[in-house]
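First the structure, which I've put down as structure tokens, then a few questions once you've had a look.
As you look at this complex, bear in mind that one protein chain is not there, while each of the others sits in place.
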Amino acid sequence: MKKRILSSILCVMLAASMLVGCGGGSSDSGSSSGDDAAAEESGGGEDGMTEGKNTFVDGGTDLSLWTFQELHVGFYTTMADLWNKENPDNPINLTVTTGESHSLQSKLLVACQAGEGTPDIADIEVGYYGSFLKDGYLLPLNDVVEPYQDEIVMSRVKMYGNEKDWYGVDFHLGASVCYYNMDIMKEAGVDPATIVTWDDYMAAGKTVLEKTGKPMCAVETSDLFLPQLMMLEKGKQYVDDSGKPDINTKEHAETIEFIREMIKAGVCEVAPGGGFHTEEWYGHLNSGGVASLAMPLWYMGRFTDYCPDLKGKMAIYEIPVWNEGDTREVLQGGTGTSVLKFTEKEQLAKDFLAFAKLSEEGNKYEWNELGFDPIRTSLWDDPEITENKDNKFLQYFATNPFDIIKKNGTDLTAPNIAGGYSATYSVLVSTTYANAFEGDLETPAADMLETEQATIIYDE
Amino acid sequence: MEKKSVFKRFLYSQKAAPYVFILPFVLTFFVFFAYPIVSTIMMSFQRVAGDNTTFVGLKNYKTLMNPVFYKSLKNSIFYMIVSCALMIPIPMILATMLNSKHMRAKGFFRSMMFVPALTSVVVAGVMFRLMFGELEGSFMNQVVSYFGADPVVWLRKPATVWIALFVLCLWRWTGVNMMYYLSGLQQISGDLYESASIDGATSIQQFRFITLPLLKPTTIYVLTISIFAGLAMFTESYLLFNGNKSPNNVGTTIVGYLYRMGMEQNNIGIGSAIGVLLLIIVMVINVIQLALNGTFKKGE
Partner (left out) sequence: MQSKNKVLSVLLFIFFAIVIAITMLPLILLLASSFRPGSDLMRYGLNFDIDWATANMNNYKLLFSGQNNYFNWYKNSLLITVIQVVLALFLSACVGYGFAMYDFKLKNAAFACVLLVMMIPTEVIILPLYRLIIGMGIMDSMWGIMLPYIVAPMLIFFFRQYLSGISKEFLDAARVDGCTEYGIFFRIMVPLMKPSFAAMGIYQGMSSWNNFLWPMIVMRSQSKITLPVGLQSLMSPYGNNYDILIAGSCFAIIPILILFVCFQSYFIEGMTAGGVKG
């Protein structure tokens, strides 16, 4: 009897859930699209979370776009509306789809392989970009980027391709900086402005540890920002000029040994959760568990989103270097947005992409809403941007990021992501750094890298 | 008209009927299995790149001779062996105890034990990932701290990763295997136990000399499915590490490596080669299994 009652209760719940489910879906498609074409297209599946559309226009050309970041949806749809306002004769109806990063990009890769089922435009994370470039799945964007080329930092664009052909446009400049928790630094009595070299950083770290008991910095085992930064400062890449994986280098070994020294001294810890994009890490950071962090400027948004307790306490300074006088101008991370070669609307997709990412309007949106340091140099001197009291990023940080951007100028060192970079990246973030910084701190880095180099599978 | 009725008569004949009945299987077999298997074998000798696909001989197999592949192979085999070692005796003993005539509320316990199998591997993966989190407040760390130990970084150290994977496996499948054993136990006549207890056999002796041998067919069946499930394990690891990326490949299995090569890095040829090797391993085990099965039958 009891069982009967339980099962009937469950059945009622199920029926209720289905009703709600269907109801929710249909009311949604009615309100958000406001257009028959849109509803017809998606069959009521669109909503704020995983799919976005701009306001569709009659006679507009359909464009599809994949991204792995929900925040990008609003950006693209806003830009599509803006495009339609400025180009009433050639409007677009944009559908943006998001999903989990790894699976979405694997799906995109396999769709490219099959030559079918790709969107017109896609966001591709820098770690995956090489795979797409290698087999020629992307279209060069030179003709649409050229009109903007004097107004933007070209090393960010050339990174997605080579000197001659440019295939991707990023959301941001992505200049690397050092974020300091000023509460901890003050307690230790260290002024971040005096830290110039990594040796200074190490010495400051020891003071911080002594005075506060907290580590100066953290290193990831599931990503590569700190070692990559140090490598780029040495002018060394993970792949050689022809794109072949090349991780068994003297510079790389030195970098690893230096980070290990910091770990052994207690100055550096392995990031909780293994990376700077995990909840464990955000919690640790927010509770003031670490004194500083070297990451690109786009990481500002993570602070404002996940570390509310640190508001006003974080300051942005330049990154340390190996020798005084070395370049402190390095680009890291990023997302190359590209037009897939399988598109049937090549020109429109390219035009829209350049407009969204490189125009002044687009860059303003990226900075104001997403906290992305603008790739357009004109914005760096616009007081309405750089001194905007209402901007949540400028409010959050104690120092102004534009001071560093302006000082760095436009000649920045970008990672070489060509050829075997994707395969290399995958090995580095799955085994190399997990081994080097957590699993086995004793094996000499040079020996370790020799073995690691052998496991990279790069099929030219 | 004449022709149609001949055809109809043929279709309804006793000779044609079995073929009609098994037709759905034959169709799906040729379309979705035979062709892909042949295609996998072919691609394993190719560099697959759309129109520029070229024959590369054994190159893909040579490429596979690398430490990561060996490690994933080792991981899969280790997982298979240990999961078999756990997933046979534990459910068998539980089922025997549950089947005992002294047991009350059998149905209730039986159903409750089965509930974990109903939860999706995704849900189970999320749950275990959080339970085995590295935070001090994560459930498993609370448990170990109760015993006075320091918090453990569960999912980044090989030994603890295996603990998490086996706990997950035990949790999800004990109920299912227990069900198989329960149904096996139903087929053992109660008279056997009665006469044994009249002869003065203890419960343990009864288990050893009656239950264990008579459960052999069930054990063979459970062993078979455990072997194949163990070798093909991927989803659990994928979800426990939130992606196919366990630190230092502690949880990378053969299928995980196949997925990485084929789906993530677009090396379809190499991925296919892994598939072929896995196929060969499965076939070999299958043959051994059948041989043993045959000898068992002779022995009985």
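Chains: A and B, in written order; residue numbering restarts at 1 for each.
To be clear about the criterion, contacts are C-beta pairs under 8 Å (C-beta built on N, C-alpha and C of every residue); 3 or more make two chains touch, one makes a residue touch a chain.
Since the structure is predicted, the reported quantities are computational estimates derived from the model, not experimental observations.
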Sole contact to the chain not displayed, among A:Asp305, A:Asp381 or A:Asp440: A:Asp305
Sole contact to the chain not displayed, among B:Phe32, B:Phe55 or B:Tyr70: B:Phe32
Residues of chain B (touch criterion as defined above) contacting the omitted chain: 12-15, 17-22, 24-26, 28-29, 31-33, 35-37, 39-40, 43, 94, 97-98, 100, 102-105, 107, 109-124, 126-128, 130-131, 133, 135-139, 141-142, 171, 174-175, 179-180, 182-184, 186-187, 217-218, 220-221, 224, 228, 231-232, 234-235, 238-239, 242, 255, 258-259, 262-263, 268, 271-272, 275-276, 278-279, 282, 286, 293, 296
Interface residues of chain A (partner: the chain not displayed): 3, 6-7, 10-11, 13-14, 17-18, 20-25, 27-28, 42-51, 68-71, 97-101, 103, 107, 110-111, 114, 116-117, 275, 277-280, 282-283, 286, 305
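Assume only the chains that are shown with their structure count from here on.
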Chain A-chain B separation of Cα centroids, rounded to whole Å: 38
Residues of chain A defined as touching chain B within the complex: 102, 106, 109-110, 112-113, 115, 131, 135, 221-222, 272-274, 280, 283, 422-423, 426-427, 429-431, 434-435, 438-439, 451, 454-455, 457, 459
Chain B residues touching chain A - in the complex, by the definition given at the top: 47-50, 63, 66-68, 133-135, 156, 243-249, 252, 260-261, 263-270
